[in-house]
Structure formats: C-alpha cells, structure tokens
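Take a look at the following structure, please.
For this view, one protein chain was removed and the others were kept in their places.
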Amino acid sequence: MYFFLQVAVSGIAAGAIYGLVAVGYSLTFSTTRTFNFALGMWVMLGGMLTYCLNVQMGLHSIIVLPAVTALLFALGLLAERISVYPFLRAGNDLWVVSTLAVGFLLIDFAEIIWGRGQNSVPPYFGDEPVLLWSISIRPQQLLTIATVCGIYFGLEYFYRRTLSGKAVRAVSHDREVSSLMGINARRIEALSYATASALAGLAGFLIVPITGAEPHLGTGIGFKAFAVATIAGLTAPRGILLFGLLYGAFEGLVSGYFYPGMRDIIGFTLMIVALYLRPQGLFGQREEERA
Amino acid sequence: MPLLEVESLATGYGERDVLFGVSFAVETGDGIAILGVNGAGKTTTLRCLAGLIHPTHGRVLLSGQDISRMPAHEIARLGVALVPEGRQLFPKHTVRENLEMGAYQHLRNRKTALFRQSLVEVFDIFPLIAARLDQPAGQLSGGEQQMVAIARALVSRPRLLLLDEPSFGLAPKLVAEVFEVFSRLKKTGLSILMAEQMTRSALKCCEGAIVLQRGGIVLSGTSAELTSDRRIMDAYLGNPNY
Partner (left out) sequence: MILHSQARFAPLVFLAAVLAVAPLLLEGTYYTHLATSVLIYSIAAIGLNIIAGYAGQLSLAQAAFMAIGAYSAAFASKSLDGVPLWLRGGLQPWLGMGVGIILAALAGGVLAIPVLRVRGPYLAMMTLAFAWIVWKILLEWVSVTGGDLGISSIPKAQFGSIELDERGYYFLALALFVAVLFFQNRLISSQFGLVIRAVKYGELAVASAGIDVRRVKFATFVISSAVAGLAGALFAHQQSYINPDSFQVFDSVFILLAVLLGGAGTMLGPVVGTTVLVVLPEMLHEFAKYRLIVYGGILLFALYFLPRGLVGEMLQRAIGRRERGPGKPYVALKSETTQNVFEVRGGSLYIEHVSRSFGKLLALNDVSLRVERGTIHAVIGPNGAGKTTLINVIAGVYPSDGGRVVLDGAQMMSKSLDGAARLGIIRTFQNVKTLGDLSVIEHVLIGFAGKEGLRLGRSLFGSRRRGNEWLRQWDKSRELLSSLGIPHHLQEAPANDLSQGHRRLIEIARAIAAGPRVLLLDEPAAGLVADEVRNMASLLRKLREGGMTIVLVEHNMEFVRSVADIIAVLDHGEVVACGLPKDIVTDERVIASYLGPSDATS
C-alpha cells in the first residue's frame, strides 16, 4: 500500500507537468483551432534558460521564474506571428509543419549553445525529502503540484470572473460574433499562443531540477501532454489539469508495477483509442458541424 | 449629413460578388428596411457594413468617415452594433455575461456605471430579461434569446443598430412589441437598418425601405409609397410581366 501511494504521488507530480503543458494546447486550440505542435520543445527551452540563468549566471530562482516565463511569452508572440498566423490566414493546415519546424530549430539552438549533455540544476528548496503522511516527497515535486493547483484556481478565476476571461471564452465560441462586440479577436489569439508558450516555460522551470536540462527533454513531454489534452478534451482546460494528474499517477503505477518501458506505449495507445471513440475528449463537447 | 452613406457598394464571398453597386443612406433617427427574398443580398449588406466582409468596390461612410476597410471590432467601437441572423448568443455565458460582452468596449474602459445605466434601460424595454439574468443563455426559449440578442446590441449604446431578421422565431405578438420598441428607440436618436422578411411589419416601423433582388436595388422609397405598391409582391413571387 505504501509503495502504491509512493509511486502514485511521484506520478502525480509528473502528471502535473503534463497537465500544465497540456493546458497550453487547449488555450490555443480553443481560440484558433490550431496549436503549437512542438510545445514540448518550448518546455525544453524554458528548462535550458532556467539552467542558463540559475546555474550559469547564478541568479536566484525567485528572479529566474518570472524572467523565464516572460521571455517565453515574448518568444511565443514572435513565433505565432511567423509560424502560425500566415497559415491561419491562408486557411490551410501547414501550421502543423511550421510549428514542428520551429521546434526542431529550438533543439538545434539548444545543442549549439549548451551542448548535448545533461546539465544539472539544483533544486530550489533543497533536496531533503519531506514526509507527508509517511510518504516521502521531494520539495520540488511539492512545488510542482502546488503550482499546478494554483494555476487551476487562477484559470477558474480568470475565465469566470474577469472581463478578459469572458472575452476569451466568447472568442472560443464564435470569433465573428465576438468581434461584433468590439473584441479584438486577433489580439486574443496571439496572446493565447504566447500564454501557452509561457506555461511551457514554467513547466520547464519546474522540471529541470528533477530531470536535468538537456536539449531532448521536451519531445516525450510534448507528446504525452498532447495525449492528456486530447483524451481530456482540448476545449476543457480545467479537466485537462485534473486528468493530467491522473495520467501521471497511472504512468507511475504502470512503471512501478510493470515494465517501465510500457509506460509510453500504453499511454499513446490509449490516446489513439480515445480519439477514435470520443474525439471531443472526456470533458469536451461535441463541436457542431460547421457548414 | 446622413449618419450612414453607402455608395455603389459591391461585395461578396471569395471571388464572387453577391452585391452589385448598392447605394442608399440612413439619416439620424430614421429606420430603413432592407427587403427581398433570401439570396438577394440582405445579410451580405449588413455583414459588410459591420465589417465582417470588405467591399470590393464602393464605400461606406459613417458620419462622413470612411469605414470600408475597417476591421469589425473597430467599427463596433465607433457605435455600430449588429444583431446577427439567428441571434448567435454565447450559449454557455449567462444572460448577464452576454450583456457584459455587448458592453465590452465600455467595460474595458471601466465605465461600469454606464453599464449599469444601460442595464436599467434595457430592463425597461425587455422586463423579462431581468428575471433570467443568471441563467445560461442557451437555456432560454427562442423568443427570449432574441430579446437578449437585441439587448446585447443595445447595451453597447450604438448610434446605428443593424438587425438581421429580428422577427425570426418570434411569435407575431412579440414581433409587434419588438417593432414598437424600435419605434421608441428611434425617438432617442438611434438609427436603425433592418433586413426583414416580414415586410408589412417592417414598413410600419420604418421611414423608408429598399428592396433587393439578386444583389441590386430594384425598388426604393418611403414606407408610405411602398406599402400600397403592388410591385413589392412581384419582387418576392415573381411576375412574368415585371
């Protein structure tokens, strides 16, 4: 029982990261029906920048966090303008390929600047495991889970209580009608993309003390986060966060009780099955057929 | 100067034009009806005026300012509100939130007092809405939704109200009430342009009308002239001699 909980809780911490990145997919998908196909690489970028600022430049993590998030937000705006908007306007699907291209570019930049090896980043609050009801959990994992919970409530508040949040929901539902109310839908689209990138950066910041920072860390995360997002429903950000935690726990258990290599295989197979059976996701709604 | 001037407007979708050289004007405080069968270009005209599509030829002037190529959200901020065909409320937003979206341009500038004032005015016109404020808009009946849609346009405090088939889905009695409301609003200086199929009701409410057929104006005049004009029916049902 103890082992079960231990493994599950570790998994939940990983799942929190998936959820965080998965929300990024949802944010852009709701407003534009597109997403950053290579979001995982942005997580890596966030992680590498964290390494750079925190370890190489010695800045305190309190400064690094907002810096990384802000940097990735800005870069996200730029990337959207270059690699998504032109294809959106043309009305084709090529943004799939262009966002992938940007992702590969990022990997290469990372390799060139920081080399191919693993770079370790010391945990922000020390490495002494904390004992929570006799389950040992590292502070970093605790931080991750806490952050994601915070984001959950933040999203809740944003969408339900703020004018901008309501405007974003309006744009998600009907871009045209929203613009009739004076809502600048274009700006919201761009900001959604940038926010998704910022969240990915945040995920990178949270994850590198655990996994180390290396250029290929993002690929697996990116795919898994997408699996989480599609199974939960690309239009349900809070459902995604919840499901992310569950998925992480599930992964941990499979790893712990079965063969570790089976993790990804089961996960992705589940995703294919889920997309087949219920394309709109567990928490999502069926989209009406657009004529 | 008229509030709205449309000069030789041509527009359409993709490569094909649907409107060809339409010209008319709306004076401040007047109501003009756009009549004609489906496919004649009524909706296209309104969408073009609201900025959802751009003209291929001609131009649109709002109080003398050329708004032909402005994006929709900027035109909305100039005081033009369109109630689209079929209402198009945000179904998961509550009625109140729908109205908040309608008043977005004011609320984002913190004019909450103005918004409250608009709400009061709107409740006066549509008392039924007040009771439904916190219900998700998708749960309302067709008639109620239409009222909310019109209210949503009104809370933006427009100068020009564009309506695409406001009678759609409304029981006849309600249609009469709603058109009565429009007449009242005109007295406060609001100008109205409505596309309608309920010709008689529209003519009663408006000062003048234009009749579209296949993208061009075939008939126009004051309501008095048109009400007794046999040719309107011909425009709808076709007349071999026409």
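Order of writing sets the labels: A and B. Residues in every chain begin at 1.
Basically, a residue touches a chain if its C-beta (ideal position, glycine included) is under 8 Å from a C-beta of that chain, and two chains touch if they have at least 3 such contacts.
Quick caveat: nothing in here was measured; it's all calculated off a predicted structure.
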{"item": "Among A:5, A:88 or A:101, the residue in touch with the chain that has been omitted", "value": "A:101"}
{"item": "Identified contact with the non-displayed chain, of B:28, B:135, B:197 or B:223", "value": "B:197"}
{"item": "Option from B:78, B:114, B:176 or B:218 whose C-beta touches the chain left out", "value": "B:176"}
{"item": "Positions on subunit B where the hidden chain makes contact", "value": "16, 18, 37-40, 165, 167-169, 172-173, 175-176, 197-201, 204, 214, 232-233, 236-240"}
{"item": "On subunit A, residues whose C-beta touches the chain left out of the figure", "value": "34-35, 37, 82-83, 86-87, 93-94, 96-98, 100-105, 107-109, 111-112, 219, 223, 226-227, 230, 259, 261-262, 264-265, 268-269, 271-273, 275-276, 279"}
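The rule is short, and it goes like this: only the chains that are shown with their structure count from here on.
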{"item": "Distance between chain centroids, defined by C-alpha means - subunit A, subunit B (Å)", "value": "43"}
{"item": "Of all residues in subunit B, those that touch subunit A in their complex", "value": "50-52, 71-74, 76-77, 81-82, 84, 88, 90-93, 97, 100-102, 104-105, 107-108, 152, 156"}
{"item": "Partner subunit B, residues of subunit A touching it in the complex", "value": "163, 166-167, 169-170, 173-174, 176-186"}
